[in-house]
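Left out: one protein chain. Kept in place: all the others.
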Amino acid sequence: MKKIEAVIKPFKLEDVKEALVEAGISGMTVSEVKGYGRQQGHTELYRGAEYVVDFLPKIKIDLVVNDDQVDEIIKLITDNAKTGKIGDGKIFVTNVEKAVRIRTGETDSEAV
Amino acid sequence: MKKIEAVIKPFKLEDVKEALVEAGISGMTVSEVKGYGRQQGHTELYRGAEYVVDFLPKIKIDLVVNDDQVDEIIKLITDNAKTGKIGDGKIFVTNVEKAVRIRTGETDSEAV
Amino acid sequence: MKKIEAVIKPFKLEDVKEALVEAGISGMTVSEVKGYGRQQGHTELYRGAEYVVDFLPKIKIDLVVNDDQVDEIIKLITDNAKTGKIGDGKIFVTNVEKAVRIRTGETDSEAV
Amino acid sequence: MHDLTYVIDTFFALFAMVLIIFMVPGFAMLEAGLVRTKNVSAVLMMNTMIYAVASMGFLLFGYTLAFGAWGSDSMSLYAAFLFQMAFVGKVVNIMSGGISERAEILPMALFTVIMATVLYPVVVNWVWGADMLAGTFLDLSMYDLAGSTVIHSTGGWALLAAILIIGSRKGKYTKDGKIKAIPASNIPLVTLGAFLLWIGWFGFNGGSVGSIASKESADAVALTILNTNTAGLAGAIVAGLIMYARYRKLDITMILNGALGGLVAITAGPDLYNIYEPILIGGIGAVLVVLAVPFFDKIQIDDPVGALSVHLVNGIWGTLAVGLFAADGDSITLLGQLKGIVAIAIFAFVASYVVLKLINLILPLRTSEENEYDGLDLEVCGLESYPEFVNSKT
Amino acid sequence: MHDLTYVIDTFFALFAMVLIIFMVPGFAMLEAGLVRTKNVSAVLMMNTMIYAVASMGFLLFGYTLAFGAWGSDSMSLYAAFLFQMAFVGKVVNIMSGGISERAEILPMALFTVIMATVLYPVVVNWVWGADMLAGTFLDLSMYDLAGSTVIHSTGGWALLAAILIIGSRKGKYTKDGKIKAIPASNIPLVTLGAFLLWIGWFGFNGGSVGSIASKESADAVALTILNTNTAGLAGAIVAGLIMYARYRKLDITMILNGALGGLVAITAGPDLYNIYEPILIGGIGAVLVVLAVPFFDKIQIDDPVGALSVHLVNGIWGTLAVGLFAADGDSITLLGQLKGIVAIAIFAFVASYVVLKLINLILPLRTSEENEYDGLDLEVCGLESYPEFVNSKT
Partner (left out) sequence: MHDLTYVIDTFFALFAMVLIIFMVPGFAMLEAGLVRTKNVSAVLMMNTMIYAVASMGFLLFGYTLAFGAWGSDSMSLYAAFLFQMAFVGKVVNIMSGGISERAEILPMALFTVIMATVLYPVVVNWVWGADMLAGTFLDLSMYDLAGSTVIHSTGGWALLAAILIIGSRKGKYTKDGKIKAIPASNIPLVTLGAFLLWIGWFGFNGGSVGSIASKESADAVALTILNTNTAGLAGAIVAGLIMYARYRKLDITMILNGALGGLVAITAGPDLYNIYEPILIGGIGAVLVVLAVPFFDKIQIDDPVGALSVHLVNGIWGTLAVGLFAADGDSITLLGQLKGIVAIAIFAFVASYVVLKLINLILPLRTSEENEYDGLDLEVCGLESYPEFVNSKT
């Protein structure tokens, strides 16, 4: 099994989720993160002093899937999270050695 | 070394933590995440319009341990996080190639 | 490629970020986590009842880099996040099998 | 003796005015709590500037336009002015809340100026003031003590015009016509704001009696405040009962809206009713709010703070109620009330629509899609309202 | 002349009433800040409905029960009613705060109605009002200007009854009897609420003098407000000193509780003391609060907002203090005060206990364990109080 970690723009979460659910994915875990990258942060102003906020809000999706689903999922995420503008984010894939469903004790591909 | 990632119900954190500490685990890192899964989100009501909140609050525990501890820890977490109801969460295990304690520079199993 | 996960003290984030950027790192993802470890939490007081807050605020940096950069980056983070006091945090390295830049579809080392 | 009544009425007008000024933070907190975190500072700024600009415009031009001349025999003319000035911003407040989260600030500031110095003073002149149309067939005999029509409906009609031009927030209605709830970001602020408004209303209505310095007027003021409060109580209770009956939920935002609806409804004639009638008037006000909020949503009129349901619908109802419950067949008639409602409706809606359309040509009322997504705080104020709290922009 | 004193006293009663109404958002903000985020909207809703339901019940029945008939010679009867009405909700407020985070709403709403229309009016009748028991051995001679006993202890006894029936919040006490602190979620709201209460107290106590329209009564009102404030000051300072001495911490929640304790303590006789005695009375009030909070925790009486310590304990102390500092050997005696305290204690506690037990049979007072864990906001109001802020439910 593989873990797909996708860092995306927050307002794309809804689209990506819908697409994943339609594709039959039954679970995912999402967290709010801040991203630093080529996309420049915006300048804020506080009582006449300007300052740069260089960490931008992003959403990270963690998704564990069977090996054969990886490419399809990557395509799905890419298609639905893309705006074509800098800062669209990244997808990283790592290997998962074991998975357990806490409720039942099922393991591996039965667990996800 | 292995990294154990467990996604659990928030109100089980205290129990899981206690069990891990009793078992001699000296450290862990916890984050607040939102989970999408078989467990259905609840319906909220806002001024007469109902809507579904489908991401539920979960807690993710990251725990790096030596290879031989993995099974014991998985059991511990499973036992203490289980309610038997849908939404109890998952445990994923990945391989960690290197670990460093920042304070001392110690590496690998000495670092955790 | 490797993923470097560093858990550090929050007030060191700025220094670490600056050092990474100077070293040519073009991106990273940061999240707010809570850490349990050797560093003892503080005692809080609420209307005459004392209680221990044992999860301390930490920052987790996720950084995907090419294999040959790993050691340099670890050193950079270690140097800049170290205070020498308990609780400075950990660095973990895992293997990344694939990376994709969502905007362009570029993969692997071109993607980070 | 005359001196002391002058003193007491001046003091009382100042007291009432101070209560009304609590409505400035009242509206600000209510709206800041109802919008999403990314638009909170923009809303606060708008509320602050409305108070500043509208009051200043009223000082420089509006008051003279409305009342012909400065002056008052029965109390200090400064106190008389201050009391009237405290009303002005409210009209624009009612409107600005309903278009928040997507309206550009500059054109709205321009409209504020025009509203405070021309449109609203004309309405006041017509109904309460110098009455330029006296003797013509447009002369109005409507009884409207503290402005169910003059303030609340006028603001409501302007808001309706604005929403029609400006459209709904992105994401509020899906392509297939479903309504997506966009929840309030901070309920304690909403509650605080609603109660500051409620308290301000005692000054609003009580002060509108115009004098407290005789036995009769003291009774009239006390009755007015009692009835005002009762209508608010009834509004809260009825809204709660309906929500519970329909959803088994006691939705606090709807309960507060019900209370405010009751307060708007009583405003036209709190001095005319006995102490039980306000229960009916405020209760019906709450029914109307609870029906109107989903109704406006259904026809895709997107009003984030519920201002149309509270102020426009109940402004109309409250003015009608005077005709139903307190008609004396002579100066107060149902027809006279109706005529007033319609006349002001046409004037307020048409004038606002035209002015806003014209402004829209030079300065677009609607902000860019990007600004709307990022939130107006960054664009308009250059800052975040709660920078240290992690939040999820939606 | 008589007309003007009528006018002035009406105006003054309205002024005092408005100040007391600030206590509605005051209690609401205090309690919303003290509970966990997941129960904030439920608490706000409860505070709003208490004000609405209790006041409405007092208008329809309670006032007549308490005072026999509507009417007042010295001021507008509407103003006299409004001032009394402003008190009612407070009694229930005191109680509702202490059982928050675990009480079901409907049975509490029912109890509110009974409290506002029967229990509290009986107490008022007994001590301040028509005095149905005059001439019997139960006739009370207690001096209690603004309600240390009538309001604060009555609410406190009802709360004690409720906590005994309803139990403590899950997780508050561990199996081995240790206390787990459940911290307040929003300290600025707590502070805002406490100061709104403080300001409301000026109207509460000052207005209870009943008239300002003569030199003597003007002095009495001003002295009352001065002494009220001084007791609050002393309470804050003494609570701060004790916390610092014991923990080296100036815990703001305890300092504010100390101030409120001082304010409750002075309420029985602020017009009777010289300008220095309130320092002692308020200071002792704070000592009692600081001792009582951990004491109630120790005996596992779980009171999230500290209402027992503030209102019950100091209601008793304040009433006693009148007997200690202001006994005149004639109408005011220590024994008379004691008799009043005990009589009201028995009536308020027993009546509340019985009524709550009966309600509990039909509608269980305690919410389900699941609702308690998820927070009452979702169950009761159907929404979250701060939906955009990530938070950790505990």
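A, B, C, D and E label the chains in the order they appear, each numbered from 1.
Here, a residue touches a chain if its C-beta (ideal position, glycine included) is under 8 Å from a C-beta of that chain, and two chains touch if they have at least 3 such contacts.
Here the structure is a predicted model, which is why all the values come from computation and not from measurement.
Within the whole complex, touches from the chain that is not shown fall on A, C, D, E.
Across D:Thr10, D:Ser100, D:Thr117 or D:Thr267, the single residue that touches the chain missing here is D:Thr10.
When the omitted chain is restored, the residue from E:Phe61, E:Tyr247, E:Phe347 or E:Tyr373 that touches it is E:Tyr247. Listed residues E:Ile187, E:Leu280 or E:Leu363: the one in touch with the omitted chain is E:Ile187.
Touching the missing chain, out of C:Leu45, C:Ile61, C:Ile91 or C:Ala111, is residue C:Leu45.
Residues 3-4, 6-8, 10-11, 13-15, 17-18, 21-22, 24-25, 28-29, 32-33, 40-41, 44-45, 47-49, 51-53, 55-56, 59, 75-79, 81-82, 85, 105, 186, 189, 192, 380-390 of subunit D touch the missing chain (whole complex, contact as defined above). For subunit A, the residues in touch with the chain missing from this view are 44-51. Subunit E meets the missing chain through residues 1, 4-5, 8, 11-12, 15, 19, 36-37, 183-188, 191-192, 195-196, 198-199, 202, 206, 212-215, 217-219, 221-223, 225-226, 229-230, 232-234, 236-237, 240, 247, 249-253, 255-256, 259, 275, 279, 386, 389-394.
Following the convention adopted for this analysis, only the chains that are shown with their structure count from here on.
Note on connectivity: the fewest steps through touching chains from subunit B to subunit C is 1. In this assembly, D is the chain whose CA centroid lies farthest from the centroid of subunit B. Taken over every residue number at the interface, the positions common to subunit A and subunit B amount to under half, indicating a different-residue contact. In this assembly, the C-alpha centroid of subunit A lies 44 Å from the C-alpha centroid of subunit D.
With centres taken as mean Cα positions, subunit D sits 50 Å from subunit B. Residues of subunit E found to touch two or more other chains are 381-384, 390. In subunit C, the positions touching at least two other chains are 31-32, 94-95. All chain pairs in contact, by the document's touch criterion: A-B, A-C, A-D, B-C, B-D, B-E, C-E, D-E.
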